[in-house]
Structures are given as C-alpha cells and as structure tokens.
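Let's look at chain A:
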Amino acid sequence: TGESGAGGSGGYPRNETLYTTGTAWGPPTNWNPIMEGNYAVGTVGLVYEPLFLFDPEENDYTPWLAESDEWPDENTHVITLREGIEWTDGEPLVAEDVVTTLELGHFDIHYSNIWDFVESAEATGEREVTVTFSEPRPQEWMNWVANRAIVPEHLWADKDQAQVNDDPNADPVGTGPYVYENHADDRMVWRRNDDWWGTEALGLEMSATYIVDIVNASNEVTMNMLGNHEVDMSNNFLPGIDQVIERDETITSYYEEPPYMRSANTAWLIPNHEHEALGDPEFRRALAHAIDIDQIISGPYTNLVEAADPTGLLQPWDDYIDHELVAEEGFSYDADEAVRILEDAGYVDEDGDGYVETPDGEPLSLELAVPSGWTDWMEAANIIAGNAEEVGIDVTPAFPEQDLLIENFRRAEFDLMINNDRGLSNTPWTYYDFIFQLPIRDEQITANYARYENEEAWELTERLAATPTDDIEGAAEITSQIQEIFLADLPVIPLWYNGLWSQSSNRVWTNWPSEDPDTPDSYATMWNNLYQLGAIYTLAEIEPVE
Partner candidate 1 sequence: MWRYIGRKLGIYGITFVVAVTINWMIPRFMPGDPVRSMLSRASVSDPEALERMTAYYNEVFGLDTPLHQQYFAFWAGLFRGDLGVSVWLYPEPVVDIILRHVPFTLGLLLPAIILSWIIGNRLGAFAARSKVLDNTVLPIGYILTATPYMWLALLLAWALGVVGGFFPTAGGYSFALTPSWTWGFFTNLVSHWFLPFLSMFVVALGGWAIGMRNMIIYELEADYSNYLQALGAPRRLIRRYAFRNAMLPQITGLAVQLGTIIAGALLTEVVFNYPGLGTLILNSLNNNDFFLLQGIFLFVVVGVLIANFIIDIVYVLVDPRTRVRMTGGAS
Partner candidate 2 sequence: MTLRVNDLKVHYRTLRGDVHALDGVDFELADGEIMGLAGESGCGKTTLGKSLIRLDGRMRHVGGTVELDGEELPIADDRAMVPFRYHRVSLIPQYAMSALNPTRKIGRMIDELLRSRGVRPRKVADELRRRLELVGLEPDVLGRYPIELSGGMKQRVVMVMSTLLDPSLLIADEATSALDVSTQRSVVESLVGFRDRGYVKSMIFVTHDISLVHQMADTVMVMYAGRIAEKASTRTIIEAPRHPYTRMLIGALPEVGTTTSDTRLEGIPGTPPGLLDPPVGCRFRARCPLASEECLRTPPLTEVAPGHRVACWKTGA
Partner candidate 3 sequence: MLELSHVHKVYRVGAFGGGRLRAVRDVDLTVEPGQVVSLIGESGSGKSTIGKMVLGLTRADEGRILFEGRDVSRIRGFAARKEYYRHVQGVFQDPFSSFNPIFKADRVFEMIRSSYFPKVSDADWRERVLDAVGTVRLDPGNVLDKYPHQLSGGQLQRLLIARALLLDIRLLVADEIISMLDASTRIDVLNLLVDLKERGLGVLFVTHDLSLGNYVSDRTVILRKGAVAEMGPTRRVFENPLHPYSRHLLSCVPRMDRTWAEVDAERAAHPPPEIDLPTVAEGDFSAPLVEVEEGHFVGIDQG
C-alpha cells in the first residue's frame, strides 16, 4: 500500500479534501468489512455498501444496492439489485454476491446468528435474491439488510474461516463512492470513485475528492486542530465545545443552542439483578428517583446532551413511545420520593451510619463501575454516587479498565454500571433485545447484562421482532406493553442520551446539516454504522467555500 497519488509532493489540495476525525480509535490496519470493529472506518459505507439504508427521519428503508424488495409471504424476502452497479475491479454486482455475503455467516463471524432464523438464501435471478426464513423475524433481518455490507462473490467465495477473520483485505474492492488511497498510522485517506453508480442512479455527487480521516488524538489536540480549521469535522465528544460554538462563527453543530448535538444512544444505569437489593424493583425505582440527571448534563456535559426519556427510547423512535403511560408511570428526579420508596420497601438506616440497610438489616454498599479513562462517565458516576448518598444509598464509584469491566459484567460480577452498547438503529427492537433477552447464560455477552428475567417481556420482544417493518402501529402496540413492564420494574435505568457528536468548521466546507431548514438534515457523523443511517448523504451535500 502507499503508492501515492496527489499526496506525493504538493499534498492533497485543501479545497478538495475533507478532513475528519473522531471515528477511528486506532491506526487503519484492515479493510475487511467482515471484521466488525476492526476495519478502517469507512470501509463499510464508503467502499462496501449495504442493500438498503435506513432513514430514521422517515422511519423507512431507502433502497441502495437493492432496487426494490418484496415479502411474498412472511417467511420469504425477495430482494432485487440495481442494474449496472460494478465493483471497482470492473465485475458487475450480482445476486450471488449477496448470497455469498450471507453465507459467510456460516463461519464464526459476528453475524453468524442470522442463520438461527434464515433458512436459505438463493440467487433466483441474476439480480434477484430470495431469502427464506425458518422463523420470521423481519425487524432483526432488516437490521442485517440495512447494516451489512455486501462483498463480491468472485473474491470472497473461496475464502476460508481464517481468511475471513484475519485477512486485512488491503486492496478492498467495493461498490461505494470512495476507494482506498493511502493510509498511515494516524490517518486514513480515501479517494473519490468517479465511476460510482450513485451519481447516476441517485443523483448524488460526492463533494470531496479526498477524505482524510484522522485517527483520534486527545481532546486537546483535536480541539486545537478544529480551532485552526485543520479538520473540517470532528465526531469527538469535546467538552466545552459549546463555548467554542458560541464564540466562533465558523464552528457549527446541528443545533445552535443546547444540546447542540443530536442523540446517538442511551446511557443506561445497569443494576445487577442477582444482587439482593438491586433485584428489588422498588429499590431500583428509588435509585431512579434519586439521580439528578440535570446535574450530570450541566456538569461534565456542559449541556451537550439531553436527559433520556423514562423509556430510554431515542427521539427517532418517538412513535414507539406510549406518552400517556410515561406521563403516569414515568419517574423523574425527586430525592424525597426516593427516600419514601426506600422506607416503604424497608430500606432504612438503623445503625445510624448514614446509609440504609437492606430490609434484613444487612449493610448495603454498592459499587458503580465505569471504564477507567472515560472521563465524562467517571464524572457522571461521581455525581450519581453523590446523589445516592443523599438518599442514603451507599454507592462508591469504581473505575476499572474497560476490558476488565466487560469481563466482569458479562459474568455478573458488578453491582451497578453505566452502559450504552446499543444505539440508533432501524428498530427499537435492538433496545428491547438488549434489555430483555433470555435465556440468561453464564456469560451475558451482548445483551441483558442486568440479568433481568421476565418471560413476558421477552415474549413481547420476540413478537416485536416478528412484526413487519412497515407495521409501525402494530409495533407501537407491542412496545406500549413492553413499556408498561419496563416502567414498573425499571430493569435498567435510562440516564441520558449520548450525543451524536459532530462539530464542523465552515472555513473550507459548508452547508453542514443543521436544524436550519435550508441545510440538510442527514447525520454529520461518520461513525461506523451511521453511513447506513444516511450520513453518506452529508458527503454529497457539503459544499466547498469559494
């Protein structure tokens, strides 16, 4: 790698290059779209593309590589590909490519679990794929369809497990609007694919000839670069950026005032239900009432985030929230209420140490774990501990290494923690799957870290998965029932919405998405799956400054 193009001597011309940062946590080392979490950000989205995009604003799927799709029955999904799409090596995109991509799931890769409900995938035409299900789970299936990148059959069909998992795929052949140009340890450079099918088919023209994606540096360095307009868009959480946005005309974000950012995911306070007190819904409710979210928001977040809805669902999923129910059953910060709930449930301070004991009179002290180095969360944990203390619950913040924490919570070795593993997606099912998934295993790897056992809730979640994606009302009915259980039991406590961090400099590129109706509404965030949620449009919508 590294035959340099324009970068050779004069560098990439500033006015044709988009500098971004905030997405990559390490040097780009592989471009293998199957290696989720390891590939250079942009590999999926810029180079490899999914069949559909999900548009959260419209709550709808936009055909991308696919031209159209059809559900002849609930167990069959027929997807037709666009005509005339070519891989960058000149081969056409064919139905076999989709089949191959699906079949890679027979290896041990991150989406192997779709074969739990997919029965077969066949190319029923040159550009037609028919997928049949052993069990209809359209929400989950569409999550795959709208996220996973299709790889070319002619290059991937013969790969074995090791290659699929280990091959850095240094010369990625995709269909997308950009191609690999260059990389170094601190940057990833993409060059525009001038033959991209979308220009013609979608009328989208990518504005920047080059995208230089800078590997995350410290906040302070990022702040300096943004201030000097060395980067055009930063997707980092930059504390105090609100002041910069207020002060500096050329630095903008989606909103002009708090919270400045849109929301990306929910930060949950996750209690370990195997713990005596935390297994008690009343105790959890007391805890939920005790937390003064505003303090966190105005403190470490300097109002860059918003408090979460009591259901925890993100704004794009507003349709799925039963607002009446929330008004009645929802919780909000109320320390007195918290004390009252605790008293009623028998949690009182008998030995006079300032902290309540369990109804059995056992002393109660809890540890709230957040990964070390996540400074904003660490501060939040400190505040929560302080809030808890005020109502007499003994909570000590703890900051273990992230990996240690992951291992611990998978094995239920924690009391309380903050987590945001799931975020914005095509369906609230991902959230409920996260909260209610059963059965509980020895290790909970991706969901239900709280180990909440509620058959009814899980059954409702499974039903939600089986609801056709266009049946929003039907889905909302189910989510309302789920929310009833959720608000009564509070298996996990929603705290705040983490921001969809994005601050842009208008010095070189402008027309960034904002709430202003004259500007685009797409996401100006290039994190991994956001291209599939429409961030790709932003790259076409920005305009060079004269």
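Here, a residue touches a chain if its C-beta (ideal position, glycine included) is under 8 Å from a C-beta of that chain, and two chains touch if they have at least 3 such contacts; residues count from 1.
The candidate set was assembled so that all candidates are chains of the complex that A comes from, given by their letters.
Keep in mind that this is a model prediction, so the values were computed, not measured.
Enquirer: Which option touches chain A in the complex, given 1, 2 or 3? Just the number is fine.
Expert: Candidate touching chain A in this assembly: 1.
Enquirer: Using the touch rule from the top, collect the residues of chain A that touch candidate 1 in their complex.
Expert: Listed in rising order, the residues of chain A that touch candidate 1 are 2, 4, 7-12, 14, 17, 19, 25-27, 29-30, 35-38, 108-110, 112-113, 116, 161, 165-166, 168, 182, 184-187, 212, 214, 217-218, 220-221, 224-225, 227-228, 230, 373, 401-404, 406-407, 421, 441, 443, 445-447.
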